[in-house]
Each structure stands twice: as structure tokens, then as C-alpha cells.
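Got a structure for you, questions after.
A single protein chain has been omitted from the complex, and every remaining protein chain is retained in its original position.
Should a chain be cited, it is by its letter among A and B, assigned in written order, with residues numbered from 1 in that chain.
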Amino acid sequence: MVTHDSGAGHAHQAPTGFLWKYIFSKDHKVIGIQYILLALFSVFLGMALSILMRIHLAWPALKLPFFENGAISPEQYLALLTMHGSIMVFMVLTTAPQSGFGNYFLPIQIGAADMAFPTLNMLSFWTTFVSLCVVTAAFFVPEGAPIGGWTAYPPLSGIGKVAGPGQGPGMTLWIVGVAIFCGASLMGALNFITTVIDLRAKGMSLLRMPLTVWAWFITAILGLLAFGVLLAACILLLLDRSLGTSFFVPVGLVVSDTIINHKGGSPLLWQHLFWFFGHPEVYIAILPGMGVASHLLSTFARKPVFGYRAMVYALCGIGFLGFCVWGHHMFVSGMSPYSAFAFSLLTMSIGVPSAIKTFNWIGTLWDSKIQFTTAMLFALGFVSLFVTGGLSGLFLAQPTIDLYFHDGYFVVAHFHLIMGVAAIFGMFGALFFWFPKMFGKFLNEGLGKIHFWFTFIGVYAIFMPMHWLGLLGINRRYSAFEAYSPSVRAQIAPIQTFITVAAVITIAAQLLFLYNFVWSLWKGKKCAGDNPWNATTLEWSIPTPPPFDNFAGDEPVVYRGAYEFSVPDAPEDYAPQHVAPAELGKYYLDLAADRLKGFTSKVAESRAKLSEKN
Amino acid sequence: MLRRRACAGSTAVALILSLLLVLLVAITVYLFVAKAYWFPVSITEFGDKVDIQFHRTLIIAGIVFVLSQLGLAYAIFRFRDRGQKAKYVEGNNTMEAVWTIATLVMFVGLGILARSAWADVHFRDPAPGAMKIEVIGQQFQWSFRFPGADGVFGRYKTVEKALAERAHGDQSASPWQLDATDAAGKDDIVLGAGSELVIPVNREVELWIRSQDVTHSFFVRELRLKQDAVPGLLIKVHFTATQTGTYEMPCAELCGLGHYRMHTNLKILPQDQFDKWMAEEVAANAQ
Partner (left out) sequence: MPGATAAGDIEILAVDDGRGGGDVPRAGGDDDGASGGRGASRILSRRYFTGMGLGIVAILMFFMALVSAYIVRKGTGMDWMPVALPPVLFINTAILLASSLTLELARRRLGLGDRSGFQTYWQVTTGLGLLFLAGQLIAWRQLVAAGAYFSSNPASSFFYTFTATHGVHLLGGIVALVVVAARSFDRAKVTRATAAELTSVYWHFMDGLWVFLLALLYLGR
């Protein structure tokens, strides 16, 4: 097919040799798995940090191995917190949902043989890898990991050692690492967008794309527009630190009795640049999860997505509005109160597309036929967590109320529920759903369900109580609470202990998941057919695991929307995208024949067994 | 070929999941209604307005929370796979329009309602007689300055001057010391690092918030007021406290290692006690 671009552009030949096949592979599927493994490593690192933080908050004196004084010191707490936040946001939520699953499944779902630029794809993974190394290296330099939160506000982060521990080489590494990460993400975003625009198969019109593809597409656009801004900000901050410029560091600072030799920079400038990136970034974290949730809800409810078009428009709306609301992180920063008011209204209106999504998810479930696979459970959990976490955003969006909650635990509760776990639930759902396609084996459903129950209850138990800490006015980024009166401290102590216990249990349950992952790779139940979930999108039309160039040179043709489930009067409750209307009858007949064959062979088998016995 | 096989075990799973959601709603609603953990009292009119706005939002968000979680729970249980056939529906434009408009009205309405309290501190200037106090953050303490009888803050030394003095051997010179050549500074009352902020009750106070080094944040829970102290900027907020007492003032912006222990108290005194305190400070200052 000459007119078709996907695949024909590459000299498509599977590479040979371990190094080219698995390490410096240009195959989007290998790269996707590499990203997922990178995220998996990072998420366990991030969790390990969080458990140490929690232990310090509940039992500060508890003796721990590997710590100099046997316990975590306040500065170590802040370093842990900074690294926890940065690793989770950058290395987990910006990699796995988008670059991991997106890389693997976006080309397949639109019927392409690979990403538009395979080499760039490989480069972007390895750049990400370098960035992870640089950021984690910050643990091992003298003066320790950075202390700045994942937001690294100057002047604290801009003047170097004088500002206290954690502001030395660790901070420099952090900034460099994040800057490298920006580069990697820009390459990835460019690749994703081009792939969606130019490599769709015949018949894959925009409004037939699965919502996962839409979500990855919009996410990539956000990434393309946002990461350049962070990159610029990081460069300016580095210049302030190392060349003595004064972009962010103002005049007349006296830090530890030293007069800092900088002139009239603007700390707020960093905040504007950071959050201009930062807010789109949090949607970069959640949009793929939304896509996956819509996809799974429809597939396992055996029902078309309710309001597909509205879902698409809502994604676009969230993407667009996401760039207009960054100021809501700066209500108490000294920004003009009038712009605060404008940002507030814009932020409130971003709830509208979110509401559309939520109602459509519930609408999809209505009058459906829900199959409770583990993947589906995580998708349902996603909806619940998204609503809970999103509604607290509604409080924070009002400057009046945010005046009280800002930089307190209410915010921590908000972003963990919506980002820390809703987005992560999207990842879990995606993994349980696609694992059989990726590896030809199922993740163990029984273990998966146990893991789901622990995690679902666990994360609510960890993060709901933080709302009440927030109501009490407890500040975040505090390693101890001596700033509060003893009566307040007595009030929060049991909450802190409760959260920590919940965190220990929940994190222990993640080992169950790790075990499931590794065990299933080896010994998991084999995935017999190509389409174990009776799903409709293109990835289920190809062999399991997919061959090197996905469609083995055949360009798929797409005949219908992505969510044709339970079409009235059809013999099966799904109509795959790639089967031509005229062939559909044959497709179903073949299915029935296969099933019959399976049945007869089973009967024959049991007959043979019976006769053996007799 | 219309086999309608039910998914095994789906009733149990559906039941557990919907019960969990119901439980979540019940516990959350209980804790919010019982106010087991709640704001400390509000001691300003502004704070009362914040509380009212919070309640409004809580009610709306609460209703949405309860309805959507319970709706989810209901759908999960009611539409579990019992061998039925799912209904082929692609959407409903009327419903989309209804919830889009409803949420829009709700959100924007709330946003506009929230405006009045915000305007109180940020759009409106303080009354002319308001008492000015400078609040200065530094790692990891607060200090304060009253303008004294003339009501005017004295100038600080310029950076150049401080540097010159350092060059001449006075290593304590700092651009945060008063410039002795400015007469307005003569009667300023400086309460050095570690002091408490003392104000009279029922009198409008305007804080001039600054920072010497990195960003800190002024926060008193009972005032419902938080304002970053940004180096290089002078930010003013004003309020009138209506209750006496001692309230904590924990720093609310990450400012380095000692962030968690950067705190002091806001002491609100009856006017006569305040005057007495002030007289003592003036006397101490005069020495």
C-alpha cells in the first residue's frame, strides 16, 4: 500500500544481538517495557523513601540501620521528602503511564509498525535513564540530597551552600537531572504527536481512536509545551547558582551572616515558570490514567463509552485549561490579588471537564454488565479516588480557603489521592489489562485482587486522615511539630501513627504485587488466544506477544469506533475495529468454530480419560 | 449463539467493593459532621467569612462526593455480571449538557461567592489609623518592628553601606540594620529575632511582611491568614483580631533545615495591657 505511511518508512528488520535487541533497541515495544521497568524501580525507591518519612513522623526516635545517628534527622527528613516527591512525579508518573504504556500500545492501537522516529525514541529513553541516575546521585554527594521540595523555590535553592545543608552539589545535581529529564520528555512528546498525526492506519479517523490514544496525544501536547519552559527555568537557576547571575535571587539577602552578592532578582519569577510547567505536569500525570480508565470501564462493562465525543472534548478542555491555571499554586506568594481571583475562576472551571469525565464513567457503568477482573477493579478504584482527590481541589482553588490550607496537609491529601494514587491506579489497571499481550502470560488474578483490596483500603487509610491534619492547620514539610502547642500535638499524634501503620501495611502489600509481577513472568497462566478480554482495539488483533513490526507488514484497516460493545443482535458482545462489515459474520463464525473445536477436544479428552479408568 | 454466561464470583467482589465505598462515605461524612478534628476558633471577621465559605464548599463538595461515590457503588453492585446483556447506549447529549451547565454554574458561583472575603484582605486598603508592624523572616526566626510614635518606619542601611562597614571590620554590619542617619528610625521599636508578635485586640493591624534570606510564610491558624514573606518584596496584609489570647505562628514555607522549628507566638492583648507592654518596650528602646 503506497499511500500508507506506517512502517513503510523504515527498513524494518528485527535487530539481532542482545545489545541491540534489548538494550539499545529502537523497537517501541522494548522501549515501552524499559520505561515501565524504570518506573517500577523508581516507584519502589520512592516508596522506600516514603516509609522512612512516615516512620520519622510517627516514631522519630526509632532506631534504623544505615542512619548515622541511628535515627532520621530533620535534614534527612527534608532530603527524603524532596527526593520522594521528585522521583514520584518525574520518574514514575511522567514515565510509565505515558512513555511506558503509551510507547508500547499507542502505535499498535493506531495500526502503525512503530513510532514515527524510532531512534529518537531510544534516545529519549536513555536520556531519561541518565536523568534518573543524575537525580539519584544526589543521595551520594557530600552535604547530601537536596532540601527544597520538588518545587525547589529560590532563593533557598539558588544561592548554594550558605543556605544550609542540602543546598550544595546535591541541589545542583537535582537541577541538572531535571533539566535532562526535560530534554528527554520533549523528544518523547514530539514523537508521540507525530505518530498520532501521521501514522494512523487507514480508517483510523480521529474520532475512532481509542480514548487511551486520545489521552496520550493530549498529554504529549502538554509535554511539548510545558517541558521547554521548565528547561529554561532550570538553566536560569543553574546560572544563578554557578555564575552568580541574579535572575531569581534578590538583592540584600543576609544568609548565615553573609551578605549575598546578588542583585534584584525575582523569586516569584521562578514560581511562575515552575508552575506554568508544574500544573500541566500534574495533568500529564493523570490524563493517561483517565484514558486507561475509560478504556477499561468500557471493555469490562461490555458497553460503549458513554459520550465518547464528550470525553474527547473534555480531554482537550482539560489540556487547554491546564495552561491557564498555574497561579493557583501561588495564592499566598505575593502575586497580584486580582490575578489570583482570575486564576481561581479558571481553576474552578477546570472542574467542569473533569465532571464530564466522571459522570460519563458512571454513565458507562449504567445498564452494563460488569466483569470484575483485577484490571477493572483498579479502573473503578481510579474513579473513586479521582472524585475524592479532585473535590479537595475545589477547596484549594478558592484563594480565600487556600489562605488557610496552602502548604498544609490538606494539599498533601489532595495531591496524593488524585496524583499519588488515582494516576497509579491507572497504571495498575493498564498493567493487569495489557500484561498478557506484552508477555503472553496473565498476572495472577487471585493475588491481584488481594493486592487490590489492600491497596484500595490502604491508600484511603493513608491519605484521608491527612485532610483532618489539614483542617487542624498542620503545615507540610515539617519533620516535627514543636511549632504547635502540646494540645495540638497530642491531637495529631494518633493520626500520624495511624497513617504510618496504614502506610507500612500498604507498602508491604506492594511486595505482593512485585512478587506477582515476577512470578507471572515465569510461571503465569499462559494467554492462549490473541484476545483474552474480548476487546475491540487493534492490539488484540495481532499475535501475543506482538511480533517485531506489529502487523507483520499487513496494514490494518479500521472500520468502526473503538468501543463497539454489546451491539444489539450480534452473537458476540464486541465488534473489533479491524474486521470489515462484510467479514464480521465470518469472524463470529470462526470464533464459534474455535470454541466448538475446543469443546470437542475437551469432550474427547475426558472420554479418553473415562475409558482409561474403566 | 447467545450464550449468557455470568462471570464467576462477581457478586462477592461487587458486594465488597460497593460496601467499601459506602463505608468510605459513611466514615468521611461522620468525621466531617462530628467535627472530630476541626479548625481552631476564628478570631477575625475575615476568618468567620472564610469559615462560612468553607462550609458552603463543604456542603456542595459533600453532596457531590456522596452522590458520586454512592452512585458508583450502586452501579457496581446493580450491574455486576449476572448474565444480562449490557445496553448499547452511546451517550445522551441532553444529560451531557445538563451536567456541564450545572457544574459550571456551581463552580463559578462558588468562585464568585469566595470573592468577598478575599477582597477584604487583598483589595481593600486598611483604615488610615491601622497599626503598622513590620514582620521579618529569617532562617529560622521571626523578628518585628514597630514604627514608634511617629508612625513611620526608619530606613535600613543600603547594601553598599553594610558592605563598606564590613570591609572596615564590623562583621555584624547588615543591610537589615537601621540607618542611623534616618531620623524616622530613631523611635522605631525593634523586637529582635525570637520575639513574640504582640498586638492589641480590636484594632486594625497592618503587617509589612519581608524576608531577609529565603522565602518564609507568615501563618496564624486562628487568623485564617497566610502570607509568604518573599525576599525582595514588601507584602502588606491587614486584619482586626477580636479575641485576646496567645496563638502559634508556625512558618509555612519550606525555608531550609530548620523550617519545622521556625515559630513564635502571636499575643493579642487588651488595649490597656498592650499600652503597658508598649511603654516598657519604648523605655527599653530608649536606653
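Note that a residue touches a chain if its C-beta (ideal position, glycine included) is under 8 Å from a C-beta of that chain, and two chains touch if they have at least 3 such contacts.
Keep in mind that this is a model prediction, so the values were computed, not measured.
Considering the whole complex, the residue from A:Pro65, A:Pro142 or A:Pro568 that touches the absent chain is A:Pro568. Residue A:Val558 is the one among A:Leu156, A:Val255, A:Ile370 or A:Val558 that touches the chain missing from this view.
The chain omitted from view is touched by exactly one of A:Gly160, A:Gly203, A:Pro337 or A:Pro532, namely A:Gly203. The residue from A:Leu93, A:Ile110, A:Leu211 or A:Leu443 that touches the chain not shown here is A:Ile110. When the whole complex is considered, the residue among A:Ala189, A:Val459 or A:Ala502 that touches the unshown chain is A:Ala189. In the full complex, chain A touches the hidden chain at residues 2-5, 8-11, 110, 116-117, 186, 189-191, 193-195, 197-208, 224-229, 231-233, 235-236, 239, 243-247, 250-251, 263-266, 269, 272-273, 276, 308, 557-561, 564, 567-571, 575, 579, 581-582, 584-585, 588-589, 592, 596.
What we mean here is this: only the chains that are shown with their structure count from here on.
If each chain is reduced to the centroid of its CA atoms, chain A and chain B end up 30 Å from each other. Interface residues of chain B, counted against chain A in their complex, comprise 1-2, 7, 9-10, 13-14, 16-17, 20-21, 24, 27-28, 31, 36-40, 49-50, 53-54, 57-58, 60-61, 64-65, 68-69, 71-72, 75-76, 79-82, 84-92, 95-96, 99-100, 103-104, 107-108, 110-112, 114-115, 117-118, 121-123, 138-139, 159, 162-163, 166, 171-172, 174-176, 212-215, 217, 219, 221, 224-228, 230-233, 235, 248, 250-263. Looking at the complex, you find that chain A touches chain B at residues 74-75, 78, 147-149, 153, 155-156, 163-167, 250-257, 259-260, 264-268, 301-304, 306-310, 332-334, 337-338, 340-341, 344-345, 348-349, 351-352, 355-356, 358-360, 362-363, 365-372, 377, 380, 383-384, 387-388, 391-392, 394-395, 397-401, 403-404, 406-408, 449, 453, 456-457, 460, 464, 468-469, 471-473, 475, 477-485, 488, 491, 495, 565-568, 571-573, 588, 592.
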